[in-house]
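Removed: one protein chain of the complex. Kept in place: all other protein chains.
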Amino acid sequence: MRLTVNRKTVTVKAHPLTRLLDVLREECGLTGTKEGCGEGECGACTVLVDGEAVNSCLVPVAQVQGTRITTIEGLGGRHPLQRAFVEHGGAQCGICTPGMIMAAAALGPRPSLDDIRTGLAGNLCRCTGYAAIYRSVQRARAR
Amino acid sequence: MPRRRAVGRNVLRKEGHEKVTGVARYIDDIRFEDVLYVRTIRSSVPAGEIADVRYNFDRTGFTVVDHRDIPGRNIVALIDEDQPSLAATRVRHVAEPIVLLAHSDRTRLAAAEVAITYRETTPNFDPERSDLSFKSIVINKGRLDRGMAEAALVVEGEYRAGHQEQLYIEPNGVVAVPENGGVTLYGSLQCPYYVHRALTVLLGLPAEKVRVVQTETGGGFGGKEEYPSVIAGHAALMAMKSGRPAKLIYDRVEDMLATTKRHPAIVRHRTGVKKDGRLTAMEIDVVLDGGAYATLSAVVLSRGMIHASGPYRCDHIRARGRATMTNTPPNGAFRGFGAPQTQFAIEAHMDVIADRLGIDPLRLRERNALRPGDTTATGQKVGKDCSALQVLREAGRRTAFSRKRKAFKGSNRGIGLSLFFHGSGFTGGGEVKLASKASLALTERGVQIRVASTEIGQGTRTMHAQIVADTLGIPYDRVDVSIADTAMVPDSGPTVASRTCMIVGRLLQRCAEDMRIRLGRMTPAAYYKKHGGFVVTKQYEKPPGLEWDDETYRGDAYGSYGWACDVVEVEVDPITYQATPVAFTTVHEIGRAIHPMLAAGQIEGGSSQGLGYALLEEVVMRGGKMANAQLTNYIIPTTLDTPPMSITILEQPYTHGPFGAKGVGEMPIDGPAPAVVNALRHAGVVVSEIPATPEKIMKAKL
Partner (left out) sequence: MQGTLAGRDLLEPRSLTDALKMLRDEGPLVPLAGCTDLYVALNFGTLRPTRFLNLWNLDALRGIETRGPGLRIGALTTYTEIITSATIRRRLPMLAAAAREVGGVQIQNRGTIGGNVANGSPAGDTLPVLLAADAVVVLRSAAGTRRVPMTAFYAGYRQSVARPDELIVGFEIPALRGRQWFRKVGTRAAQAIAKIVVAGVWDTARADARPRLAMGSVAPTPLRLSQTERALGSGASLAEAQEILQREIAPIDDLRSTAEYRRQVAANLLGQFCRVRL
């Protein structure tokens, strides 16, 4: 099976029903995407498939053949969201952060606070109480 | 006089960049060669004797470990010695570990069938009916009968709080690697030296043969304070027996089923008051459900009891508490550690009193709040840094509390408050017993902090580096922090009890003061070049004047207290009985905010967990087992469940804290639940049990 991950083509040997999450973490060695629950509730496994946020623990790799997948590693390290999450406290323990940033990356260009809260409702954070995450997303977008 | 350049500013976090790029390595991200995966076979009954264990699978390639393989002592070394690492002949709770299996093929590991039969005995799930008490504590002040005689009115109340699951988004996980005739344990944990001790005891190894390395940890909140000793012990046993690295990572379901939770509590109050609201007597009774083994119940009870009478002055107090055994998975540490339970009760009770007397809840608290020079329940004189009145008045002012109390009357909206406090550091003689150490090293690369304190989201490395940088008078960027590896850092005690800044930070400050003297006027680099490196180590010294008697439970329970006031506005939907917190305001006095943004982060995060505790988070127990052990069914707040928060930090420096800092990690979770319950009361809904689910609210209304 062939996938495009972070703009690179990869050939994947895993069983077609393997979770995209496991293909990314184990076959591709991209451990930035995390597993928090395995049931699509916490969003820590969020990646973008053709620009849309999905829970990679709920996607069989067979269904993303021929799509463009973006993980946290694909943001380059200098993305405004990444800088903002460090500067404004959006990341505390960091385990929800890759999924949170990917979900935030999928928000529109000028998200209101309401848009941010709704767009991130599928990402659970236990450390921050979300307030600093909103500030981080807003400040990133302001750049 | 060193210039203050880092403390009090939001310097860039030391551990931030790795977390936002996906580079930070949590335990499941690290590849170990030749690893075996481990699976824990657990009890399916709450109480009984193990009759038979059958392995109904082809054992080729499997390593099996049971209690007979334990080279040292079959206990999880903590306080008591009642908890086995692996059950030998009997089980006391569902999910108790009995046998470990390991294989390099996860499919075969998952498919292996182990059949265990039991001779079941009658379990007890009621903490008040238990015949085993892990710990009892009595706090006496003055003469209760005298206080009651002075009262114009006696008000009684009973309050209940259920379990709460810490729900760190990264589940428990460790990898044990056999090496050097011993073992190195890597894992998600808060207290490397707790695990170190537990492993030396379990494996019968000398201290130098065990090494514990904390990996990036995705949340702890107390859930990784003592529990990792259990999972680490299992992985280590497997590693020693098989001779291969053993990887044991729980999935969410197993983590919720088997690991520790907050102690459920039943708290009864009987309070004597004068007509003007002054407290004359407090009689308090506390029962904590400890689960099947003691773990930290004694200390949870201790903190709970000391905070049970709230931040109030009262001359006559008798508080009795006990932590008892039930046949449920052992409960343990969770942020707040007994104080959220007992302060929920006293703060909800204060509003009952206010109602009875027809007094505004804010006025009632003003009348009774501790002031500098007053004594607590244990007879401790609170110092100049007692800010109960300030936080109360500031919160009341910011929220227009009294005006809204009148304005919302008769509507579906309520406003409620809670006044609370939280002692920093270990109780009483605890810090002396811990005898924590911190080291500061001058190396070729610069100045390096060496402590066992762990970064678990709160910004430990950043905050410690700020303290050291300013004390030494060097740039914050030039201070490096060692990873928490027992081979490299001294025992600074556990990362718990709101002590990481106040206690360990202070130790580091003393190290830096020493280093500064030794450096003279040279920079670290210049000194190193000329004289080479050195290490300064400091050990905890009790501040002068602190006295505590463990027998009578009297004296100075904590070096210092933080003080806080929460105000919550709640809207109750008359159709669905759902209570939505629509506004949250808090004023926290914490001595000194070393890093204001990180401190606010602790307050926002802890408050959010407190709101979950108040309204959403219910552990459903059936037959001694958690029935809703899935994130779908254990409900924590999402973005849409969390109201906008207004946080104000006040600073009343504590003499013995670094730059005046007290603790802040736990206090935020003590306040929201009673503030919510009090807001509900204002909206016409009387509940005395949390979580205040819509089902309970409906019952209260109909």
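Each chain gets a letter, A and B, in the order it is written, and its residues are counted from 1.
Keep this in mind: a contact is a pair of C-beta atoms (placed from the backbone, for glycine too) under 8 Å apart; a residue touches a chain by one contact, two chains touch by 3 or more.
In this text, all values refer to a predicted model and were calculated from it rather than measured experimentally.
Interface note: of B:375, B:578 or B:646, the residue touching the hidden chain in the full complex is B:578. One of A:43, A:74 or A:94 touches the chain omitted from the figure, and that residue is A:43.
Subunit B meets the missing chain through residues 106-107, 110-111, 249, 251, 253, 574-578, 580, 616, 620, 627-628, 632-633, 635, 637-641, 694-695, 698, 702. Annotation for subunit A: contacts to the undisplayed chain at residues 15-19, 22, 35, 38-41, 43, 46, 49, 52-55, 57-60, 62-63, 103, 106, 118-124.
The criterion applied here is as follows: only the chains that are shown with their structure count from here on.
Taking each chain's centre as the mean of its C-alpha atoms, subunit A lies 29 Å from subunit B. Every residue of subunit A that touches subunit B in the complex is listed here, in rising order: 25, 30-39, 41-42, 44, 71-73, 75, 77, 81-83, 85-89, 91-98, 101, 116-118, 120-133. For subunit B in complex with subunit A, the residues that touch the partner chain are 10, 12-13, 15-26, 28-29, 166-171, 216-221, 251-252, 456-459, 597-598, 600-601, 604-609, 630-632, 636, 638-640, 642, 644-645.
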